[in-house]
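My questions will all concern the structure given below.
Only one protein chain is missing from this complex, and each of the others stays in its spot.
Chains here go by letter, A, B and C, matching the order in which they are written, and residues are numbered from 1 within each.
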Amino acid sequence: MKKQLETAGVLLFLAAGVILSAKPGKPVGGETGQAEGPARAAAEARPVSMRPAEVLGAADRWNDSGDALRLFVRQSGDPEKQALGVLVSEGGGSGWKPAAAQVVVHRDPSGKSTGSLLPETAGEIKDQITHTLTAQIPPDKRGVSMRLRAVTRNIASNGLMNIAALALTPDGRVAVGIELSRDGKAGLIPDAFRLDASTADGPTPLPIAAHLVFQDKDKAVKALEEEKISGLAGDVVLVSLQAVPGGDKPFMLRAGFLAASAQARDEIAVSGPSLPVAAEAAWFNGLRLNVALLLAAVAGLIFWFMWQAKRSANLYVRRIPGIDAIEEAIGRATEMGRPVLYVPGILDMTNIQTISSMLILGKVAEMVAEYDSDIVAPNMIPFVREVAADVVKQAYYNAGRPDAFKPESVPYLSQEQFAFTAGVNGIMLRDKPAANIYLGGFYAESLILSETGFQAKAIQVAGTAEVTQLPFFIAACDYTLIGEELFAASAYMSKDPRMLSTLKAADWAKMLFIGLIVIGSVSLSLGMPQFSQFFEIAAMK
Amino acid sequence: MMETMGAWVGVGLTVFILSFLYKDNPFYKLAEHIYLGVSAGYWLVVVFHTNILPELIMPLRESGGDPGKLAMALTPIALSLLMFATLFKKIAWLATIPIAFVIGAFAGAQIIGFASSDLIIQIQSSMQPLWASGQTTWREAINNWIGFAGLICCLLFFFFSREHKGALGAASRVGMYFLMISFGASFGYTVMGRISLAIGRAQELYDYHYATLVFTVLVVAGVFLTGRLRKPPAESAEMKQP
Amino acid sequence: MNLRERLTHLDRRWLFLLMGLALLAPLLMPLKLPFAQDRMVQDIYDGIEKIPPGSTVLVSSDFDPASAPELYPFSVALYQHLFQRDIKVVVMSLWPAAPPLVTKAIDEVKKGVGGKPGFANKQYGTDYINLGFRPGEILVIKSVSDDIRSVYSADTQGGRLDSYPIMNGVNGMKDFAAMINVSAGYPGIKEWVQQVQSRYGVRMACATTAVAALDYIPYYKSGQLFGLSAGMKGSADYEKILGVDGKAISGLDTQNIGHLLIIFAIVLGNAVYFLGRRKP
Partner (left out) sequence: MKKTIPLIVTFITGVIMTVEYFSPHPLVQHPKAAIEKWGISVMSAMIVLGTLNILIVNLPRIVRKERDWMYKAIMVAAMIATAGLGFYEQGKFDDKGSFSNWMFTHLLVPLQSTMFALLAFYITSAAFRAFRARSVEATLLLAAAIIVMLGRVPIGELLSAKLTGGALNLPDLVSWINDVPNLAGKRAIMVGAALGAISTGIRVILGMERSYLAG
């Protein structure tokens, strides 16, 4: 009765799904489709207006990974009313995104955007502006003023150095070019969209890739194509270069603005060279602190419980129903005088499922040896076969019957998936094993094996972490170890305190995650996204 | 000419393999072994031409006697050659060195991959607003609740250091139901995938129906002629293969 | 022997025959039913539409002939879409049997397929390149994303990468506007997401077999994938959105009968089973 009630409850739940999934309105998940949560919403929000603005500087220390660079911009002429604009790059190169989430902007009634720097970041700006230079356009050059403000350097995650230069286009009728030189002599690279070492005067010995990124890159590209640069007034233009770090001479940068016409790019203004910047390697990428912390927490739990296990071998792990099923199956096979079939999956020894499976195989073979029954453990990978043979041999030895081990009970069938499957099916039909145990990594053969076994009326116990195959095992086998249960079963059966301790550590890690999710969800619901934002991966921001 | 011949060969082999559905027979075995041979040969050539030649041998030639470059080019060759120690019983253990090398590299890369992509990002995106406000509609909030509760229950299902009794038992049971719905959905998708695999073949057989007919007749006649068409035992013995 | 017993002991070859007929019947008389497009596939389309023309996209073609019915139509439609948008395409493979399929797909696209005009003007080495296969699974993924030339010193034609204009300035994952993975399993989506997407934040979309698609829903929902196409239905959706009359759309027709047959088989099998249990 209870079963029926539960089934009914679940079916009711699916019915509720009909209501929840139904239109009208937008489909579930929102019209943004993939958007989930405020993080994405923020990433796609429009940038704050920074016109006319002045680049205060770029924080050097933050982008030592090359994964992010933040710029500080304030409204010119009125230092009291500051706005803070932040650009975050994915990977230091292409794909700079305005991240409005990190901007604090107040708007006064007149519509001017004012803002304040977050207190702690304000301090950092002062400390971190390392290279700033200003260049005035010569008076005969149409009276346009041009600045190259911040030049930053950092080591990208790939070990290359990123140099970022910021330039401002006050009247909007210009695009920007940039020059990279070691001695200040090389010429301007007159290409607004592809900067490449090979186009410079003389080959540069450095592999240089550069990108020009406008706040709204799509708009900028389109504007250039249509020769309507004027739409870009006041945009901050950012150039990032990469150079190999090392003991080489420092770089210098110059920014030049070019007229917008695609045919003739008249040089309008060129800045003076920047201060020399040299590449310098960082030891730790601060942006990946959250991953480091989480990994440290998980590793810490693992080590703690390992230590615990060494001190007192008293680690409780609940009994896993699948193990009872395995024991029962072996017992029945013994009674019927028929062998036990054990398939350790089709994956190589490098896979943890195979490793777990080998541990269980050892215990199963030991039981089989004790009961004086037979085991067949066919393999698809030659290397796994060697390991499996060793394991079974050892198990017979442990059971005190080393002479009963037959190497042919651990056959190597074929390295081809379906030939192997056909071979195992042949064993099932020929030797009629009373218990089929499939533990390890399985792919398409799960369906064929479990069906043949079902038809042969064997007790079937399966277990795999290959999620796609679980449905077939669940539908066709008597008992299925789902995902982690396979690993838990191997730990449980081995009784190895170290294995048990990992299980315990994983449990506590899950508790930690549940806690984090609860805190994060509640704080998000209360309108405090900071907690969940901490867990965003730098590259994803 | 080559194309037509190829199409006929392709259809023939397709029919040979499909004949396995009736029962194991020499035609299937022939096709299967051709497949194993061709794919092994293909692998060998591809690996040689895409990796061994350009990435192992060429750097050696290009090193031009520079000892640093030569060492960098020789190390991977030496490591690779160690793999072949398995062929000789006495020094077989040497092959564990390159294996250990790769396993260590994979283990390290996977630790990072799983921690960043499958742990932290998934945890972060599981943090969802639980009541309607601003951007979140009520419908989304309800779905978020279901997802939130479902995820926690599923995590509790995989909890091993406590007996599943009382509240934990109830939660893990709910978790299991969520898992079953999710497996059911996968099951449905898988059925779709499996059928798709055969559609391409059906199309091919249909397009070259002359060849299909010819080969089908051939296979049927062949199976008869080899005299193996005895009534199969009640259980489908067609899968039997040594 | 009554009907129930007969069904219990039904030779499975009858079922094989039924499935064979179900596969062939729609080829003889197509149903051509309309269908709704999956949102996740629409997202792939929209995502690609957002990539500015002239950018370079990395496609990792990680499937082999076995999964071609599901993924080959997607590849064809994908190259059509990318060429149509004037996006440059760099194709690589982690599966050994993929590169010839890539060449075939692009050749078809250049010639024109599925009612779309061809892209005969697209030049190898300038608009697209087929880098080919490398063994090494995640190690290849990691090296490629840092420095393509460290694993690919040459393409499938044996030419140095630097001799092709398309590779000019393309060194690693940072230089691609997006990464699209057409994957049939391991190594594939999971490895790309873990080693590349979450590290470089590159915009990434995937087409995968229906079998594996649902495992990657968490990646889609967390925004790691901007779109996800599942199996033949996904390919058909993509063709439909793109306005191509491709192989997947006609394949979907065949699925109709196949699915009904499987559902019928499950229901019938269970009916026989439960009736059998009641009368021991």
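Operating definition for what follows: a residue touches a chain if its C-beta (ideal position, glycine included) is under 8 Å from a C-beta of that chain, and two chains touch if they have at least 3 such contacts.
Here the structure is a predicted model, which means the values were calculated and not measured.
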{"item": "Visible contact partners (per top-of-document touch definition) of the missing chain", "value": "A, B, C"}
{"item": "Touch criterion as defined above, residue of B:Gln122, B:Thr136 or B:Ser161 at the omitted chain", "value": "B:Gln122"}
{"item": "Of B:Leu21, B:Ala141 or B:Leu168, the one touching the omitted chain in the full complex", "value": "B:Leu21"}
{"item": "Subunit B residues touching the omitted chain (full complex)", "value": "2, 5-7, 9-11, 13-14, 17-18, 20-21, 29-52, 55-56, 72, 75-77, 79-81, 83-84, 86-87, 93, 96-112, 114-116, 118-119, 122-123, 126, 143, 146-147, 149-151, 153-155, 157-158, 175-192, 194-198, 200-201, 204, 242"}
{"item": "Residues belonging to subunit A that touch the chain removed from view", "value": "3, 6-7, 10-11, 13-14, 17-18, 20-23, 27-29, 64-66, 155-159, 245-246, 281-285, 288, 291-292, 295, 298-299, 302, 349-350, 352, 355, 358-359, 382-383, 386-387, 389-391, 415, 417-418, 444, 447-448, 450-451, 454-455, 465, 467, 471-472, 474-476, 482-484, 487, 498, 502, 505-506, 509-510, 513"}
{"item": "Hidden partner chain, residues of subunit C it touches", "value": "10, 12, 15-16, 18-20, 23, 31, 33-36, 38-39, 64-69, 97, 99-100, 102-104, 107, 130, 134-137, 139-140, 142-143, 146-147, 150-151, 156, 158, 199, 210, 214-215, 217-218, 221, 233, 252-253, 255-256, 258-263, 265-266, 268-270, 273"}
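Simple rule for what comes next: only the chains that are shown with their structure count from here on.
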{"item": "Between subunit A and subunit B, centroid-to-centroid distance (C-alpha), Å", "value": "22"}
{"item": "Subunit B-subunit C separation of Cα centroids, rounded to whole Å", "value": "14"}
{"item": "Residue list for subunit C, restricted to those that touch at least two other chains", "value": "198-199, 211, 215, 221-224"}
{"item": "Set of subunit B residues in contact with two or more other chains", "value": "102, 106, 112, 116, 121, 124-125, 186, 190, 236"}
{"item": "Of all residues in subunit C, those that touch subunit A in their complex", "value": "39-40, 42-43, 46, 50, 52, 54, 146-147, 168-169, 171-177, 185, 198-203, 211-212, 215, 220-227"}
{"item": "Contact set on subunit B toward subunit C in their complex", "value": "21-22, 39, 42-43, 46-47, 50-51, 54-55, 58, 102, 105-106, 109-110, 112-114, 116-118, 121-122, 124-125, 182, 185-186, 189-203, 205-206, 234, 236, 238"}
{"item": "Contact footprint of subunit B on subunit C as seen in their complex", "value": "9, 11-13, 16, 19-20, 23-24, 27, 66-70, 72, 96-97, 132-139, 142, 151, 153-154, 156, 158, 191, 193-195, 197-199, 209-211, 213-215, 218-219, 221-224, 230-233, 247, 251, 254-255, 258-259, 262"}
